[in-house]
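This structure is in structure tokens; I'll ask about it shortly.
Missing here: one protein chain of the complex. Every other protein chain is in place.
In this document, chain identifiers A, B, C, D and E correspond to the written order of the chains, with residue numbering beginning at 1 in each.
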Amino acid sequence: MSDPFFHPVSGFDLPRFAGVPTFMRLPHVPADHPRFKDVQVGLIGVPWDSGTTNRPGPRHGPRQLRDASTMIRAQHASSGMRPFETVNCADLGDVGPNPADIQDSMARITAFYAQVVAAGIRPLTAGGDHLTSLPVLRALAKDGPLGMIHFDSHTDLFNSYFGGTMYTHGTPFRRAVEEGLLDPKRVIQIGIRGTMYDTEDRDFAAANGIRIVTIEEFFERGIADVMQEARAIVGAAPTYVSYDIDFVDPTFAPGTGTPEVGGPNSYQALQVCRELNGLNIVGADLVEVSPPFDQSGNTAFLGVSIMFEMLCAMLTPTKG
Amino acid sequence: MSDPFFHPVSGFDLPRFAGVPTFMRLPHVPADHPRFKDVQVGLIGVPWDSGTTNRPGPRHGPRQLRDASTMIRAQHASSGMRPFETVNCADLGDVGPNPADIQDSMARITAFYAQVVAAGIRPLTAGGDHLTSLPVLRALAKDGPLGMIHFDSHTDLFNSYFGGTMYTHGTPFRRAVEEGLLDPKRVIQIGIRGTMYDTEDRDFAAANGIRIVTIEEFFERGIADVMQEARAIVGAAPTYVSYDIDFVDPTFAPGTGTPEVGGPNSYQALQVCRELNGLNIVGADLVEVSPPFDQSGNTAFLGVSIMFEMLCAMLTPTKG
Amino acid sequence: MSDPFFHPVSGFDLPRFAGVPTFMRLPHVPADHPRFKDVQVGLIGVPWDSGTTNRPGPRHGPRQLRDASTMIRAQHASSGMRPFETVNCADLGDVGPNPADIQDSMARITAFYAQVVAAGIRPLTAGGDHLTSLPVLRALAKDGPLGMIHFDSHTDLFNSYFGGTMYTHGTPFRRAVEEGLLDPKRVIQIGIRGTMYDTEDRDFAAANGIRIVTIEEFFERGIADVMQEARAIVGAAPTYVSYDIDFVDPTFAPGTGTPEVGGPNSYQALQVCRELNGLNIVGADLVEVSPPFDQSGNTAFLGVSIMFEMLCAMLTPTKG
Amino acid sequence: MSDPFFHPVSGFDLPRFAGVPTFMRLPHVPADHPRFKDVQVGLIGVPWDSGTTNRPGPRHGPRQLRDASTMIRAQHASSGMRPFETVNCADLGDVGPNPADIQDSMARITAFYAQVVAAGIRPLTAGGDHLTSLPVLRALAKDGPLGMIHFDSHTDLFNSYFGGTMYTHGTPFRRAVEEGLLDPKRVIQIGIRGTMYDTEDRDFAAANGIRIVTIEEFFERGIADVMQEARAIVGAAPTYVSYDIDFVDPTFAPGTGTPEVGGPNSYQALQVCRELNGLNIVGADLVEVSPPFDQSGNTAFLGVSIMFEMLCAMLTPTKG
Amino acid sequence: MSDPFFHPVSGFDLPRFAGVPTFMRLPHVPADHPRFKDVQVGLIGVPWDSGTTNRPGPRHGPRQLRDASTMIRAQHASSGMRPFETVNCADLGDVGPNPADIQDSMARITAFYAQVVAAGIRPLTAGGDHLTSLPVLRALAKDGPLGMIHFDSHTDLFNSYFGGTMYTHGTPFRRAVEEGLLDPKRVIQIGIRGTMYDTEDRDFAAANGIRIVTIEEFFERGIADVMQEARAIVGAAPTYVSYDIDFVDPTFAPGTGTPEVGGPNSYQALQVCRELNGLNIVGADLVEVSPPFDQSGNTAFLGVSIMFEMLCAMLTPTKG
Partner (left out) sequence: MSDPFFHPVSGFDLPRFAGVPTFMRLPHVPADHPRFKDVQVGLIGVPWDSGTTNRPGPRHGPRQLRDASTMIRAQHASSGMRPFETVNCADLGDVGPNPADIQDSMARITAFYAQVVAAGIRPLTAGGDHLTSLPVLRALAKDGPLGMIHFDSHTDLFNSYFGGTMYTHGTPFRRAVEEGLLDPKRVIQIGIRGTMYDTEDRDFAAANGIRIVTIEEFFERGIADVMQEARAIVGAAPTYVSYDIDFVDPTFAPGTGTPEVGGPNSYQALQVCRELNGLNIVGADLVEVSPPFDQSGNTAFLGVSIMFEMLCAMLTPTKG
């Protein structure tokens, strides 16, 4: 049972549109807060998009996600789990990036997460573009390479862009494999689609043992079957979950920078998360929500609904 | 066969974007109109949203629904029914609410519908928020409790909000059961989903015999199976149909105040109505269309497409 | 000089789009916070719009205003004032309203402000619709009627709406005069325009000595002349400032519920505030920002720019 | 004094967002209505845009203008006139155009207005694109050429487009002069601006005695001076007023097809109408409101505010 | 293998948001360009919407489609085809229509396509409303009637509108059959739905042997089964493919003028194209994208994704 200090305010007591918006109406507990040491799961924003190669905007993601997240209530509809009463959850605030310096930003992000990891807090991140995952993994994988279940329409496994630029949102997991942060044989990428430059990324995956499930395979086999394979691939060892909102069809999630049509609907977007229960999840992220391309906040609301599902999955008992 | 006075103007004679917009281009026949007594099905707007606990706006629903409804043509595509040539349909205008007084508004609505019922007119309502259904039921259920098929993502069965407020759009059907307007054993709620405050509403349903079909059950069993059960539950006795637009996935119907992701698509939204044929429908409503959250009118167009389906269902011969 | 605890974070240290959004990046100091007693000026949100007679939405105002307010920097451009370093400013959070009960909401608002007044804090309010001003004045005018400078396109002096409803956003200042919260001879209303129901409100003003400056007079005489008269009317005694965003032309502030075309531009919207310097301002509000009608946040950004101007005016030394 | 049948419903009795939207909440009195013969000023929609050479959409103008017009109240703010109580005003409905046949549409429009003129009704038109004015003038100028005060950013005096097409919204007034519907020496065009193809239109104006006031001259001389000249040019003889919404700066009226930046603001847009008082106005139009380019309805609200001003001007006693 | 002159620029060399936007970043090769004779497949815009009977706007389609098309990369994700390296593809520019003259526009379009056909170029057209297909077919069917696979929610087989107007976007294929451009027994229409005026169009189809697959049949049988029938109907003879974006559900493609709810999703929208492989396709079009109703460009991005699928289908070897 969690400490009541960490319970969100109910919409029955204070309307959901009222109040300073923290993630899911949780208390704001920055690193210098006296209760920081008691947090078990920390929701963190990384307002950063310098790795974006196409349409920018994810730097505004955490704020819009916080706003939309005040619509999230206390209990999961189908499992009945009440996560905020299960463990101590808190909004740890945002990592402050340097919008004009990629390396400096990555250093700041890794430093922030190192502090979180040192405090024994499991992070649930709201990006930010997908390059965000790299500096987060640098902090999380300090004891060895992690497995990863990765929902996305892109592999993000390219070597470089624009004549040799190594750090963009199209390269993080190639870097992560090269740096030993991910064990490629324990990585699965689900939902891959869209027109392609070439096969460089898929060749890298094939050469290293990364499993790619295209959208066609995903729809043909169905969620249960694909996710069973995903669970088998990552096994019981420590695993990261990375969820790019562009995994979902852009009609359901227009607020993103590099959409690819023909993806899962919102029901499927949630269902895949429910198949993560019982895994050994050391951290998760939801990235690439870009508010300038959906000022309505509808994409963000789907995003936080996904974050709530991942949060619940993180709290289910790990199965041997 | 209907009286030609009640036929809508064809888009072949007058383009669909032209003319003063009444519901489905029907004649505007307010209660003091000489032909009021000849109306058989009346389309009524209730521009009211004082029961809204989250994002307001349904007070603007009827006008946007009228605008979008001029896109509706004369014939149902699959059944071939031509409803406006079957019975006398008319736009009865709007009930005038009091935006700053909930009880006064409910009294006005009930009085308006009492007049409609007294004239032998079956009402098809365009809301307004879901509290609208309560004063409507007060007029319709004068001879005893009704059955109800209820499409929604929420049960609207809570007891109170904000420390004791009994009349909001989250409480109408609890009040209706308490007031004897609905027979809970003849009530089915379909599409329920979204994070939950607690189980108070579901406990009330269970205690009173209201059947709840969650979205997971809905997708697993399919429309035909679920609707067969719905038909069995309400039987041949008088039945009300209440359709909250947030039953539909918010990507298809963003113009609403309390969306829950992961719902049916627009095809499914129409198909469920087709399974209402032959029931003893004494009235129906489509509520919670909130134009400020979808100025494009796309949600309203889906809403009037649903209203047209419900209208056709109301006109099929009742099966023994 | 203010306590550094109350200084906002600089955009040079943390980008302005990052972080949990409080008003002007000030610390969040609710009433139960240990530093509450040290606050001198409190920024308060009242997310409430039950008094709205036309288009709703100001209940969402405080959150959007907080978001936009992170664009406000430390120093006033023309006066050089650095308000946050002058006195202790803080975000006191939102008053929690009851969206479905007007009287309950007004009681909650008055109670919140009574606590603020008791702590010696001067409030700067972000509404909410204009009925908000009434319960605020009930707390502020405990020692006698106040003067008021009121920027608006409407007088808000009507007696009732919809057949006898006494509390709407069109009646607050009539009630305030009747309740002895405002001294009508020390009240001036500036910017009045738009088509009229009748002259009931203006007759009340004339009978009670309230000065009305129409938009035509405002443009003919100019800001300096009109504001000099305003200053003379309220004098050195305690004065409230109420600023309805619909004072500004709706092209500059589309996010509001009852716009009237033909108003001041954004430069004029700021300039009138600069003429408030040196008055004895006991509180001020900025009301009727309605995010559903301007999802871009541009209206809110103008709104917080006006709030910053009013804040600076509140901090200038009072002239005998 | 007008017949109470022709009075609009008050927003105090029925909220302004409620009810079937007719122009200014007036009764809908089509030509076959028994009260048609009693109408003195008729508001008419012409939902037509086949003459558009650039961005289409004004076919949707009348409906959006009707919607926005329910915000118009009974009394003019500065003059105190209550037009609807002065003469019998009514919404005569829309002329039904043929969107795919320009000549057929013009014939339909002229026939409709001939009926209006025959009934002694003065028309106030809501367009439609500017070609609308031509078939209207054909009905109105049956007794000889009219004078015209024309607010616009374009002269609409070109000979042809696209290699010989004579009827577009860039040519109506050249045709009207050629057909003897307008007396060019009694025509003044105000607000002309924007980059030019060439000087063909201005050469035609110069050769025929049409007075052009550019936007630079308009701003330099001011409204009073320019409008005094306009009044002198048209004199006491029958005069038409044609108001293209693109006269106004596109920031204030973005919902139009061929905007030109650098125009009057909304206050000036209204003030010019007030200088029409006492002229012998036989008809007026407000054209080129294009809802697809401003779904917010703000342009339409400005448009109906202008229509209300023109209506009041039409009702002031004609000065010898 | 194609000539490198005809290769698009890679997003790795020049970011996809940069550069003058041609279709799919191909070279712009108008008819007077020296390489025109070497083009094998030409992408052509027809910015025209004079046949529209409801909401206009497709005249702006080609430009928005070009903009969105710069997101298309070199390789098809599932087949691996690299179309731009297979044959010489180019952007041939736009046909210049006459917005105010339907017959003149049709003549211009047919003349343009006659030139294309004479040069041995297969056209892939971006409309424009659906009347566009008629003048295109006049050029393509010079050697005899074609077969057609037609994706749409409407049959476009009506005889006339508005009392005898023969050329609108609701009549092109009736005209094409009458003119001998299409062999009705080799025509299949897929996705038909929405409320109907009457059965005139379906009666014409039945009388002439045109096969109509309603949306209900489409969903019941599935894509593979329906498309197998489609392939059998058109056979190995020359075939045209016409794709109205309103075939897709309007939630996925809101930017269109006459939407009908309850259609296929974006994945299905692409999949049907993949079943066109190996047919003898002499030309194809994607019509009715209307940017004013979706300024986000999302509809256009789906549209160009469909165009890319059709392009790849056109390049697969024809099966005997």
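Worth a mention:
The criterion applied here is as follows: a contact is a pair of C-beta atoms (placed from the backbone, for glycine too) under 8 Å apart; a residue touches a chain by one contact, two chains touch by 3 or more.
In this text the structure is predicted, and so the values were computed from the model without any measurement.
For the chain excluded from display, the touched partners among the shown chains of the whole complex are A, C, D, E. Touching the chain that is not shown, out of A:R16, A:H60, A:R73 or A:R174: A:H60 (per the contact rule at the top). Residue A:A100 is the one among A:A100, A:A207 or A:A224 that touches the chain missing from this view.
Residues 13-15, 17-22, 28, 45, 47, 59-60, 62-63, 66-67, 91, 93-94, 96-97, 99, 295-297 of chain E touch the missing chain (whole complex, contact as defined above). Interface residues of chain D facing the missing partner chain: 53-55, 161-163, 192-199, 214-216, 219, 249-251, 254, 258-259, 261-263, 265, 293. Residues 49-53, 55-57, 59-60, 98-102, 104, 161-163, 165, 167-168, 292-293 of chain A touch the missing chain (whole complex, contact as defined above).
Note that in this section only the chains that are shown with their structure count from here on.
In terms of the stated touch criterion, the partners common to chain B and chain E are A, D, listed by label. Its C-alpha atoms fitted onto chain D, chain C is found rotated by 120°, rounded in steps of 5. Ranking every chain by how far its Cα centroid lies from the centroid of chain D, the top place goes to A. Two copies of one sequence, chain A and chain B, touch each other mainly through non-matching residues, since under half of the numbers at the interface are common to both.
One finds 56 Å separating the Cα centroids of chain C and chain E.
Shown for chain B are the residues that touch two or more other chains, namely 13, 15, 17, 53, 55, 59-60, 99, 161-163, 251, 265, 293, 296. Taken as a graph of touching chains, this assembly has some other topology, since it is neither a line, a ring, a star nor fully connected.
Every pair of chains meeting the touch criterion is listed here: A-B, A-C, A-E, B-C, B-D, B-E, C-D, D-E.
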